[in-house]
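A single protein chain has been omitted; all remaining protein chains appear in their positions.
Entry: chain A
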């Protein structure tokens, strides 16, 4: 009984994953190699050529999605790190309040938040309107339907997923360890670079995973804030499933994206695994 306990503990979660993740995935994998249409039904023909076709046809959107995901992730680190640092080390007794503020946007629906950005960035919206009437920016200057708007939306929507893990990592850094570094002749900046930064890297690592993956497969931001030139792979998948009803193509696209991200993340973990990074930072 004792030896079984750990397995019993994972049973509910394991069952959940089996029913709601593994089964649908196997089903979708099978769909991706079928042929047919909605009216006449799909039949399994092991038509792997679909994968080659979708890759060739949507290569641009694939690369664009990865590019947006990378850019959004990097910008998120740059914004989230100082915020997390400030809350962890200067937050005092108000830490919980500040964390709640970081999470506050989550109390509003994802779509609604993105739509409200659309109003903010519109040509005659509250940002551009006054600027244009003051003649500070040209009449043909746009924010909506640009790459910047889409990446901005991605960063805005996923930022808390970067702030929280970095905050947790920084919160665990013992302040006397920083004092020890200062005592051992390290100026502030060096103490940060040699002690705080390396010790918080596991948090950055987790934050990257938690933002890069959803950003890359996002479709709401490109749909609402972007133009035809900003279509991401998520938009294509959505169109294939819900508009064209071409399930095999949708499934093949999804699996290609998933495989690409798994490989990328695996390579990332191998190259920048926390242990490796810490070894390098120790010197």
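Note that in this section a contact is a pair of C-beta atoms (placed from the backbone, for glycine too) under 8 Å apart; a residue touches a chain by one contact, two chains touch by 3 or more; residues count from 1.
The working rule: contacts and distances are computed from a predicted model.
Asker: Looking only at the UniProt record of the hidden chain, which name from "V-type ATP synthase alpha chain", "PqqA peptide cyclase", "Acyl-CoA dehydrogenase" or "Spermidine/putrescine import ATP-binding protein PotA" is the right one?
Answerer: In UniProt, the chain that is not shown appears as "Spermidine/putrescine import ATP-binding protein PotA".
Asker: Write down which of A:9, A:126 or A:177 is the residue touching the left-out chain.
Answerer: Candidates A:9, A:126 or A:177; residue touching the omitted chain: A:177.
Asker: Of the listed residues A:31, A:102, A:150 or A:195, which contacts the missing chain in the full complex?
Answerer: A:195
Asker: Which parts of chain A face the unshown chain closely enough to count as touching?
Answerer: 174, 176-177, 179-187, 190, 194-195, 198-199, 278, 281-283
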